[in-house]
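Below are the C-alpha coordinates for one structure; questions will follow.
All protein chains of the complex are present and in place, except for one that has been dropped.
The first chain written gets the first letter, and so on, giving A, B and C; residue counts start at 1 in each chain.
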Amino acid sequence: MTNLEAFARELRQFVAEREWAQFHDPKNLAMLLASEVGELVAEYRWVAGGAADEHSRAVDPRRRIADEIGDVGIALLLLCDRTGIDLLQAMSDKLERNRARYPVEASRGKAERPQPPKG
Amino acid sequence: MTNLEAFARELRQFVAEREWAQFHDPKNLAMLLASEVGELVAEYRWVAGGAADEHSRAVDPRRRIADEIGDVGIALLLLCDRTGIDLLQAMSDKLERNRARYPVEASRGKAERPQPPKG
Amino acid sequence: MTNLEAFARELRQFVAEREWAQFHDPKNLAMLLASEVGELVAEYRWVAGGAADEHSRAVDPRRRIADEIGDVGIALLLLCDRTGIDLLQAMSDKLERNRARYPVEASRGKAERPQPPKG
Partner (left out) sequence: MTNLEAFARELRQFVAEREWAQFHDPKNLAMLLASEVGELVAEYRWVAGGAADEHSRAVDPRRRIADEIGDVGIALLLLCDRTGIDLLQAMSDKLERNRARYPVEASRGKAERPQPPKG
(Lines give C-alpha, C1' and ligand atoms only; values in the text may rest on other atoms or scores of the structure.)
Protein backbone atom coordinates (compact mmCIF):
# COMPACT_ATOMS: atom_id res chain seq x y z
CA MET A 1 0.00 0.00 0.00
CA THR A 2 1.65 3.23 -0.98
CA ASN A 3 -1.01 5.84 -1.27
CA LEU A 4 -4.61 6.83 -0.87
CA GLU A 5 -5.53 6.46 -4.54
CA ALA A 6 -4.21 2.91 -4.68
CA PHE A 7 -6.12 1.99 -1.57
CA ALA A 8 -9.30 3.58 -2.94
CA ARG A 9 -8.96 1.35 -6.01
CA GLU A 10 -8.57 -1.77 -3.86
CA LEU A 11 -11.61 -0.75 -1.86
CA ARG A 12 -13.66 -0.18 -5.02
CA GLN A 13 -12.76 -3.65 -6.21
CA PHE A 14 -13.69 -5.16 -2.83
CA VAL A 15 -17.13 -3.57 -3.12
CA ALA A 16 -17.57 -4.49 -6.78
CA GLU A 17 -16.76 -8.18 -6.21
CA ARG A 18 -19.46 -8.33 -3.54
CA GLU A 19 -21.98 -6.27 -5.58
CA TRP A 20 -22.43 -3.95 -2.63
CA ALA A 21 -22.71 -0.69 -4.59
CA GLN A 22 -26.49 -1.18 -4.47
CA PHE A 23 -26.38 -0.59 -0.69
CA HIS A 24 -23.85 2.21 -0.83
CA ASP A 25 -25.89 5.28 -1.64
CA PRO A 26 -24.47 8.36 0.12
CA LYS A 27 -27.20 8.36 2.76
CA ASN A 28 -26.43 4.80 3.82
CA LEU A 29 -22.71 5.52 3.80
CA ALA A 30 -23.19 8.56 6.03
CA MET A 31 -24.97 6.20 8.46
CA LEU A 32 -22.15 3.66 8.18
CA LEU A 33 -19.70 6.42 9.02
CA ALA A 34 -21.78 7.52 12.03
CA SER A 35 -22.01 4.00 13.40
CA GLU A 36 -18.28 3.36 12.98
CA VAL A 37 -17.44 6.64 14.68
CA GLY A 38 -19.74 5.59 17.52
CA GLU A 39 -17.56 2.52 18.05
CA LEU A 40 -14.42 4.65 18.09
CA VAL A 41 -16.00 7.02 20.62
CA ALA A 42 -16.88 4.00 22.78
CA GLU A 43 -13.15 3.24 23.08
CA TYR A 44 -12.53 6.53 24.89
CA ARG A 45 -15.74 7.16 26.77
CA TRP A 46 -14.52 5.99 30.19
CA VAL A 47 -10.92 7.06 29.74
CA ALA A 48 -9.92 10.38 31.37
CA GLY A 49 -8.61 12.96 28.90
CA GLY A 50 -5.26 12.99 30.66
CA ALA A 51 -4.95 9.21 30.25
CA ALA A 52 -6.14 9.05 26.64
CA ASP A 53 -2.67 9.19 25.09
CA GLU A 54 -1.43 6.36 27.31
CA HIS A 55 -4.61 4.38 26.63
CA SER A 56 -3.93 4.76 22.90
CA ARG A 57 -0.48 3.19 23.34
CA ALA A 58 -1.50 0.17 25.43
CA VAL A 59 -1.45 -2.97 23.32
CA ASP A 60 -5.06 -4.14 23.37
CA PRO A 61 -6.74 -0.73 23.25
CA ARG A 62 -4.36 0.35 20.47
CA ARG A 63 -5.33 -2.66 18.38
CA ARG A 64 -9.02 -1.88 18.86
CA ILE A 65 -8.54 1.84 18.19
CA ALA A 66 -6.57 1.13 15.00
CA ASP A 67 -9.33 -1.27 14.00
CA GLU A 68 -12.01 1.39 14.49
CA ILE A 69 -9.92 4.04 12.74
CA GLY A 70 -9.66 1.64 9.82
CA ASP A 71 -13.43 1.26 9.75
CA VAL A 72 -14.00 5.02 9.91
CA GLY A 73 -11.46 5.68 7.16
CA ILE A 74 -13.00 3.02 4.93
CA ALA A 75 -16.51 4.43 5.43
CA LEU A 76 -15.25 7.92 4.62
CA LEU A 77 -13.48 6.72 1.46
CA LEU A 78 -16.56 4.81 0.34
CA LEU A 79 -18.56 8.03 0.63
CA CYS A 80 -15.90 10.00 -1.25
CA ASP A 81 -15.78 7.38 -3.97
CA ARG A 82 -19.56 7.31 -4.33
CA THR A 83 -19.98 11.07 -4.45
CA GLY A 84 -16.85 11.72 -6.50
CA ILE A 85 -15.57 14.09 -3.83
CA ASP A 86 -11.77 14.04 -3.56
CA LEU A 87 -10.86 13.59 0.09
CA LEU A 88 -7.48 15.30 -0.09
CA GLN A 89 -8.96 18.24 -2.00
CA ALA A 90 -11.86 18.55 0.46
CA MET A 91 -9.48 18.52 3.43
CA SER A 92 -7.10 20.94 1.77
CA ASP A 93 -9.92 23.37 0.91
CA LYS A 94 -11.20 23.17 4.46
CA LEU A 95 -7.78 23.71 5.99
CA GLU A 96 -7.39 26.82 3.87
CA ARG A 97 -10.72 28.16 5.13
CA ASN A 98 -9.73 27.29 8.68
CA ARG A 99 -6.53 29.30 8.26
CA ALA A 100 -8.65 32.35 7.48
CA ARG A 101 -11.20 31.59 10.16
CA TYR A 102 -8.64 31.06 12.92
CA PRO A 103 -5.82 33.55 12.42
CA VAL A 104 -2.67 32.49 14.26
CA GLU A 105 -2.40 35.47 16.59
CA ALA A 106 -6.05 35.49 17.62
CA SER A 107 -6.30 31.73 18.00
CA ARG A 108 -3.09 30.83 19.75
CA GLY A 109 -3.72 28.67 22.79
CA LYS A 110 -7.49 28.94 22.60
CA ALA A 111 -9.76 26.00 21.94
CA GLU A 112 -12.03 26.56 19.01
CA ARG A 113 -15.16 28.05 20.43
CA PRO A 114 -18.36 26.02 20.49
CA GLN A 115 -20.93 27.17 17.97
CA PRO A 116 -23.94 29.15 19.16
CA PRO A 117 -27.21 27.23 19.20
CA LYS A 118 -29.03 27.32 15.91
CA GLY A 119 -32.58 26.80 17.11
CA MET B 1 -1.28 18.94 -2.42
CA THR B 2 -0.01 15.62 -3.66
CA ASN B 3 -0.53 13.07 -0.94
CA LEU B 4 -1.79 12.20 2.49
CA GLU B 5 1.58 12.47 4.21
CA ALA B 6 2.17 15.97 2.83
CA PHE B 7 -1.29 17.05 3.96
CA ALA B 8 -0.75 15.55 7.42
CA ARG B 9 2.41 17.65 7.71
CA GLU B 10 0.52 20.82 6.76
CA LEU B 11 -2.14 19.99 9.29
CA ARG B 12 0.43 19.40 12.01
CA GLN B 13 1.93 22.81 11.30
CA PHE B 14 -1.51 24.45 11.39
CA VAL B 15 -2.08 22.97 14.85
CA ALA B 16 1.44 23.81 16.09
CA GLU B 17 1.18 27.47 15.05
CA ARG B 18 -2.01 27.81 17.08
CA GLU B 19 -0.68 25.79 20.04
CA TRP B 20 -3.73 23.58 19.89
CA ALA B 21 -2.02 20.27 20.71
CA GLN B 22 -2.97 20.90 24.34
CA PHE B 23 -6.66 20.41 23.37
CA HIS B 24 -6.05 17.51 21.04
CA ASP B 25 -5.83 14.50 23.30
CA PRO B 26 -7.34 11.43 21.60
CA LYS B 27 -10.53 11.60 23.67
CA ASN B 28 -11.24 15.17 22.57
CA LEU B 29 -10.40 14.31 18.98
CA ALA B 30 -12.81 11.35 19.03
CA MET B 31 -15.49 13.83 20.12
CA LEU B 32 -14.48 16.27 17.39
CA LEU B 33 -14.85 13.45 14.89
CA ALA B 34 -18.29 12.51 16.25
CA SER B 35 -19.54 16.08 16.07
CA GLU B 36 -18.26 16.57 12.52
CA VAL B 37 -19.86 13.30 11.40
CA GLY B 38 -23.09 14.53 12.97
CA GLU B 39 -23.00 17.52 10.64
CA LEU B 40 -22.41 15.28 7.64
CA VAL B 41 -25.32 13.05 8.65
CA ALA B 42 -27.50 16.16 8.94
CA GLU B 43 -26.93 16.80 5.24
CA TYR B 44 -28.66 13.54 4.30
CA ARG B 45 -31.26 13.08 7.01
CA TRP B 46 -34.25 14.32 5.02
CA VAL B 47 -33.05 13.08 1.63
CA ALA B 48 -34.51 9.79 0.39
CA GLY B 49 -31.92 7.09 -0.23
CA GLY B 50 -32.87 6.99 -3.90
CA ALA B 51 -32.26 10.73 -4.22
CA ALA B 52 -29.02 10.83 -2.26
CA ASP B 53 -26.73 10.52 -5.28
CA GLU B 54 -28.48 13.37 -7.07
CA HIS B 55 -28.48 15.46 -3.88
CA SER B 56 -24.72 14.94 -3.67
CA ARG B 57 -24.30 16.37 -7.17
CA ALA B 58 -26.46 19.51 -6.75
CA VAL B 59 -24.26 22.59 -6.42
CA ASP B 60 -25.09 23.88 -2.94
CA PRO B 61 -25.48 20.53 -1.17
CA ARG B 62 -22.27 19.29 -2.83
CA ARG B 63 -20.34 22.27 -1.51
CA ARG B 64 -21.70 21.65 2.00
CA ILE B 65 -21.05 17.88 1.80
CA ALA B 66 -17.47 18.42 0.59
CA ASP B 67 -17.04 20.89 3.43
CA GLU B 68 -18.23 18.35 6.00
CA ILE B 69 -16.15 15.56 4.44
CA GLY B 70 -13.15 17.88 4.78
CA ASP B 71 -13.93 18.39 8.46
CA VAL B 72 -14.36 14.66 9.09
CA GLY B 73 -11.13 13.82 7.27
CA ILE B 74 -9.21 16.47 9.19
CA ALA B 75 -10.54 15.21 12.53
CA LEU B 76 -9.59 11.65 11.59
CA LEU B 77 -6.07 12.69 10.55
CA LEU B 78 -5.62 14.68 13.76
CA LEU B 79 -6.48 11.56 15.72
CA CYS B 80 -4.11 9.42 13.63
CA ASP B 81 -1.33 11.96 14.07
CA ARG B 82 -1.83 12.17 17.81
CA THR B 83 -1.95 8.41 18.36
CA GLY B 84 0.72 7.58 15.80
CA ILE B 85 -1.67 5.25 14.02
CA ASP B 86 -1.08 5.16 10.26
CA LEU B 87 -4.41 5.68 8.52
CA LEU B 88 -3.53 3.83 5.33
CA GLN B 89 -2.11 0.91 7.30
CA ALA B 90 -5.17 0.78 9.56
CA MET B 91 -7.53 0.81 6.57
CA SER B 92 -5.46 -1.75 4.71
CA ASP B 93 -5.35 -4.09 7.72
CA LYS B 94 -9.10 -3.73 8.13
CA LEU B 95 -9.84 -4.37 4.48
CA GLU B 96 -7.79 -7.56 4.68
CA ARG B 97 -9.82 -8.71 7.68
CA ASN B 98 -13.02 -7.77 5.87
CA ARG B 99 -11.96 -9.93 2.91
CA ALA B 100 -11.79 -12.91 5.25
CA ARG B 101 -14.97 -11.98 7.08
CA TYR B 102 -17.04 -11.45 3.96
CA PRO B 103 -16.01 -14.06 1.39
CA VAL B 104 -17.06 -13.06 -2.12
CA GLU B 105 -19.36 -15.99 -2.82
CA ALA B 106 -21.20 -15.84 0.49
CA SER B 107 -21.49 -12.05 0.54
CA ARG B 108 -22.42 -11.23 -3.01
CA GLY B 109 -25.44 -8.94 -3.17
CA LYS B 110 -26.11 -9.10 0.57
CA ALA B 111 -25.87 -6.09 2.84
CA GLU B 112 -23.57 -6.64 5.73
CA ARG B 113 -25.74 -7.95 8.49
CA PRO B 114 -26.41 -5.87 11.57
CA GLN B 115 -24.60 -7.07 14.67
CA PRO B 116 -26.52 -8.95 17.35
CA PRO B 117 -27.30 -6.92 20.47
CA LYS B 118 -24.56 -6.99 23.05
CA GLY B 119 -26.58 -6.24 26.15
CA MET C 1 -42.75 1.75 35.98
CA THR C 2 -45.20 4.58 35.82
CA ASN C 3 -43.26 7.66 34.95
CA LEU C 4 -39.99 9.28 34.01
CA GLU C 5 -39.20 10.57 37.48
CA ALA C 6 -39.63 7.15 39.03
CA PHE C 7 -37.38 5.61 36.41
CA ALA C 8 -34.76 8.31 36.90
CA ARG C 9 -34.72 7.42 40.60
CA GLU C 10 -34.21 3.73 39.83
CA LEU C 11 -31.42 4.61 37.46
CA ARG C 12 -29.73 6.83 40.04
CA GLN C 13 -29.81 3.97 42.51
CA PHE C 14 -28.38 1.56 39.92
CA VAL C 15 -25.45 3.93 39.41
CA ALA C 16 -24.97 4.61 43.12
CA GLU C 17 -24.84 0.92 44.03
CA ARG C 18 -22.03 0.42 41.50
CA GLU C 19 -20.21 3.64 42.47
CA TRP C 20 -20.21 4.71 38.84
CA ALA C 21 -20.82 8.43 39.41
CA GLN C 22 -17.03 8.88 39.28
CA PHE C 23 -17.11 7.93 35.58
CA HIS C 24 -20.25 9.87 34.77
CA ASP C 25 -19.06 13.41 34.24
CA PRO C 26 -21.10 15.12 31.51
CA LYS C 27 -18.32 14.79 28.94
CA ASN C 28 -18.14 11.02 29.37
CA LEU C 29 -21.93 10.76 29.30
CA ALA C 30 -22.08 12.74 26.04
CA MET C 31 -19.67 10.15 24.61
CA LEU C 32 -21.78 7.30 25.99
CA LEU C 33 -24.79 8.83 24.27
CA ALA C 34 -22.90 9.17 20.98
CA SER C 35 -21.74 5.57 21.05
CA GLU C 36 -25.22 4.24 21.87
CA VAL C 37 -26.77 6.31 19.07
CA GLY C 38 -24.13 4.86 16.75
CA GLU C 39 -25.47 1.39 17.54
CA LEU C 40 -29.03 2.50 16.84
CA VAL C 41 -27.96 4.03 13.52
CA ALA C 42 -26.25 0.75 12.64
CA GLU C 43 -29.64 -0.96 12.83
CA TYR C 44 -30.98 1.12 9.95
CA ARG C 45 -27.93 1.76 7.80
CA TRP C 46 -28.64 -0.89 5.15
CA VAL C 47 -32.43 -0.65 5.33
CA ALA C 48 -34.14 1.43 2.62
CA GLY C 49 -36.13 4.36 3.98
CA GLY C 50 -39.31 2.89 2.51
CA ALA C 51 -38.71 -0.39 4.35
CA ALA C 52 -37.70 1.13 7.68
CA ASP C 53 -41.17 1.01 9.22
CA GLU C 54 -41.57 -2.66 8.33
CA HIS C 55 -38.03 -3.40 9.55
CA SER C 56 -38.96 -1.80 12.88
CA ARG C 57 -41.90 -4.20 13.25
CA ALA C 58 -40.07 -7.45 12.41
CA VAL C 59 -39.47 -9.47 15.56
CA ASP C 60 -35.67 -9.64 15.78
CA PRO C 61 -34.88 -6.14 14.51
CA ARG C 62 -37.59 -4.71 16.79
CA ARG C 63 -36.03 -6.35 19.82
CA ARG C 64 -32.61 -4.94 18.89
CA ILE C 65 -34.03 -1.49 18.12
CA ALA C 66 -35.91 -1.37 21.43
CA ASP C 67 -32.71 -2.46 23.12
CA GLU C 68 -30.73 0.38 21.52
CA ILE C 69 -33.50 2.89 22.23
CA GLY C 70 -33.32 1.80 25.87
CA ASP C 71 -29.56 2.43 25.88
CA VAL C 72 -29.93 5.84 24.27
CA GLY C 73 -32.68 6.87 26.68
CA ILE C 74 -30.65 5.72 29.68
CA ALA C 75 -27.58 7.65 28.51
CA LEU C 76 -29.71 10.76 28.00
CA LEU C 77 -31.28 10.46 31.45
CA LEU C 78 -27.88 9.94 33.07
CA LEU C 79 -26.71 13.18 31.47
CA CYS C 80 -29.88 14.99 32.58
CA ASP C 81 -29.48 13.68 36.11
CA ARG C 82 -25.83 14.68 36.29
CA THR C 83 -26.36 18.18 34.93
CA GLY C 84 -29.64 18.77 36.73
CA ILE C 85 -31.33 19.55 33.42
CA ASP C 86 -34.97 18.48 33.38
CA LEU C 87 -35.58 16.46 30.23
CA LEU C 88 -39.28 17.23 29.91
CA GLN C 89 -38.65 20.93 30.49
CA ALA C 90 -35.80 20.97 27.95
CA MET C 91 -37.94 19.22 25.33
CA SER C 92 -40.93 21.44 26.08
CA ASP C 93 -38.84 24.62 25.79
CA LYS C 94 -37.39 23.41 22.53
CA LEU C 95 -40.76 22.47 21.07
CA GLU C 96 -42.00 25.95 21.88
CA ARG C 97 -39.04 27.47 20.04
CA ASN C 98 -39.62 25.11 17.14
CA ARG C 99 -43.24 26.28 16.94
CA ALA C 100 -41.97 29.82 16.37
CA ARG C 101 -39.19 28.72 14.06
CA TYR C 102 -41.39 26.56 11.86
CA PRO C 103 -44.76 28.28 11.50
CA VAL C 104 -47.46 25.86 10.35
CA GLU C 105 -48.33 27.58 7.09
CA ALA C 106 -44.75 28.11 5.93
CA SER C 107 -43.55 24.67 7.01
CA ARG C 108 -46.37 22.40 5.89
CA GLY C 109 -45.07 19.48 3.89
CA LYS C 110 -41.50 20.74 3.78
CA ALA C 111 -38.61 18.91 5.40
CA GLU C 112 -36.68 21.08 7.78
CA ARG C 113 -33.93 22.60 5.73
CA PRO C 114 -30.34 21.60 6.30
CA GLN C 115 -28.26 24.24 8.05
CA PRO C 116 -25.79 26.30 6.03
CA PRO C 117 -22.14 25.38 6.54
CA LYS C 118 -20.56 27.14 9.46
CA GLY C 119 -16.94 27.05 8.37
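Methods note: a contact is a pair of C-beta atoms (placed from the backbone, for glycine too) under 8 Å apart; a residue touches a chain by one contact, two chains touch by 3 or more.
This structure is a prediction, so every number in the text was calculated from the model and none was measured.
> Just list which of the chains on display the missing one touches.
Checking the complete complex, the chain left out touches A, B, C.
> When the complex is taken as a whole, what residues of subunit A touch the one chain not shown?
Residues of subunit A in contact with the hidden chain: 27, 30-31, 34, 42-43, 45-46, 48-49, 61, 63-64, 67-68, 71, 111-112, 114-117, 119.
> What does the interface between subunit C and the hidden chain look like in terms of residue numbers?
1, 3-4, 7, 10-11, 14, 17-20, 22-23, 25-28, 30-31, 33-34, 37-38, 40-41, 43-44, 47-50, 52-53, 55-57, 62, 65-67, 69-74, 76-77, 79-80, 82-85, 87-95, 98-99, 102, 104, 107-112
> List every residue of subunit B that touches the chain not included in the displayed model.
On the subunit B side, contact with the omitted chain comes from 23, 27-28, 31-32, 34-39, 41-42, 44-46, 49, 94, 97-98, 101, 115, 118-119.
Please note the rule applied: only the chains that are shown with their structure count from here on.
> Looking only at residue numbers at the subunit B/subunit C interface, is the share used by both copies over half or under half? Answer same or different.
same
> Between subunit B and subunit C, what is the separation of their C-alpha centroids in Å?
23
> Averaging only over C-alpha atoms, locate the centres of subunit A and subunit B and give their separation in whole Å.
Subunit A and subunit B have C-alpha centres separated by 2 Å.
> Residues of subunit C that touch two or more other chains: which are they?
27, 31, 34, 41-42, 45-46, 49, 115, 119, in rising order.
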